[in-house]
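This report concerns only the one structure given below.
Take a look at chain A:
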Amino acid sequence: MHTYQIVVLVPYVSALVLAAIPGYRVGSIVNVLASAVTFAAGLWLIGDERTVGPYAIVDEFNIVFIAINTLVGFTTSIFSASYIGHEIETGRLPPSFVRFYHAMFQAMMGSMNIALVANNIGLIWVGLELATLITVVMVGLYRTPQSIEAAWKYFILASVGISLAFFGTILIYLAGQPALGEGVPAMTWSLLQGAAAKMDPAILDLAFIFLLIGYGTKIGLAPLHAWLPDAHAEGPTPISAVLSGLLLNVALYALLRFKMLIAGQPAALNPGPVMIVMGLVSLIFAAFMLYQRRDIKRLFAYSSIEHMGLMVFAFGMGGPLANFAGLLHMAMHSLTKSGIFFAVGHIAQAKGTQRIAEITGLSDTHPRLAVAFALAVLAISGMPPFGVFASEFLILTTTFAREPWLALLPAFGLLVGFGALLMRLQGTILGAPTGPTHRVDASSVPMVLHLALVLAAGIFLPAILVAWFQRAAELLG
Partner candidate 1 sequence: MIRGYELSHLLAGVMLVTSFALLYQERIASVINTFAAQSVTLALAVAWAAFSQDRSELFITALIALCLKGIVIPVALHRTVVRLGIHREVEKVVGVGIALMVGLALTGLAQALLLKVTQGTASHAREELALALAIILLGFLMMILRRNAVTQVVGFMSMENGLILAATGARGMPLVVEVSVAFSVLIALFVFAVFVFRIRERFDTIDIEALDRMRGDAR
Partner candidate 2 sequence: MSADLAKQFLAQGVQMFLVLLIAPLAVGVVRRVKARLMRRQGAPLLQGYRDLAKLLRKESVLAENASWLFRAAPCLIFALTWVAAALVPSFASGLMFNWAADVVALVALLGAARALLALAGMDVGTGFGGIGSSREMMIATLAEPAMMLIVLTLAIAAGTTRLAGVADFFIAEPLAVRVSLALSLVALIIVALAENARIPVDNPVTHLELTMVHEAMILEYSGRHLALVEAASYLKLVLYLSLLICLFAPFGMAPATAGIGGWIVGLLAWTAKLLTGAALLGVWEVSIAKMRVFRLPDFLGIAFIFGFLAILLAFLTRGAVQ
């Protein structure tokens, strides 16, 4: 039994178990334990041998994603253990939902892990769609009109995305069919990649468009992003953290797998320019949207769009340095953004609201939370000593060195976004506090842990991680 099977199976098994555990306390402990086991397996996977099977693949590229995925899943489970307890106490969630919530959480993690380890392009699709559908349900968990509307919007847009991505998958199969024959081989990613040079470039181009639109919807690229802010804002905060930190990554992962495939056929159009354009549109658009946000979670949801745009831009630029930077940025964004959502969860509990205007003067009332939140927001804004600074440094410098004028656009978007984030940050932590303050129940361990990791990455990235990112970047071509 290979470790990747643990990574996939443990969540599903524990989902079944959790569906049977009615108690909140036991359920959350089991949830944390299961996530811990998955995380341990994810870590083990790094040192484990690489494997390529008909249905599963473990290579340098996806272990990066798996490690992050299981890590954030683990920390989120810790966070949600305390967070959901608070939600039940305050009556936002009926206790009966806890079973459902925990089971769904694990099923979602398992589905994402399927998408990540799958060597079959159909399986990638299945995993991603399962995860999407589960999050749809999670977003609607509060059953408020707003959350239902958000879930509905998410559902419709995601379903259309599903369909388009599926059509793209069919096209890839058709392209691989002449070289690999009918059946499973023509859907096996590793075989497809080997045969890429023999595939019909026109079909590959067409397929990539559908995959870009389809998976791009999941990534949250503008103008396909519409579901993302609402889904983040209306769902439970742990789910927002997972959405931003993980699901977007998994979708990006799927897209990148196909990009690698198409890079193997020189006659196909270069997907770079399209990715650059879509990345930039998302980046700049989201940056502008940040100014008008009044809900703190929606604010950071747009910030996720912005950063996914930056990553897609970096991967669109391509080359070892930009790919490395893109992967690093993805990892840093995952950790930081989920950390921010943890902090936002604390703030929302402390102030009893998500409305930015009603959150002021946190540095007076909750100094430690304010410091953590400020550090997290500054980290995501690309300030040292955090890891996002390193990735943005690499992206911008390498872009400027290659295309000086093009580099102005991402820089513009990032600066516009920074202006908004800083404005909101100052508004929330500074000034005279207003409104009531409440006790904060949620655990601050995950938040601090994420910040510490991002901080460490900004100062020192271990050589093993670097080598790992570099090999993954090479695979991306």
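Selection criteria: all candidates are chains of the complex that A comes from, given by their letters.
Keep in mind that, in the parts below, a contact is a pair of C-beta atoms (placed from the backbone, for glycine too) under 8 Å apart; a residue touches a chain by one contact, two chains touch by 3 or more; residues count from 1.
Worth saying up front: this structure is predicted, and the values here are computed from it rather than measured.
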Complex contact for chain A, selected from 1 or 2, goes to option 1
Interfacial residue positions of chain A with respect to candidate 1 in the complex = 122-123, 125-126, 129, 133, 136-137, 145-146, 148-152, 155-156, 159-160, 162-164, 166-167, 169-171, 173-175, 177-178, 181-184, 186-187, 200, 202-203, 206, 229-230, 233, 292-295, 298
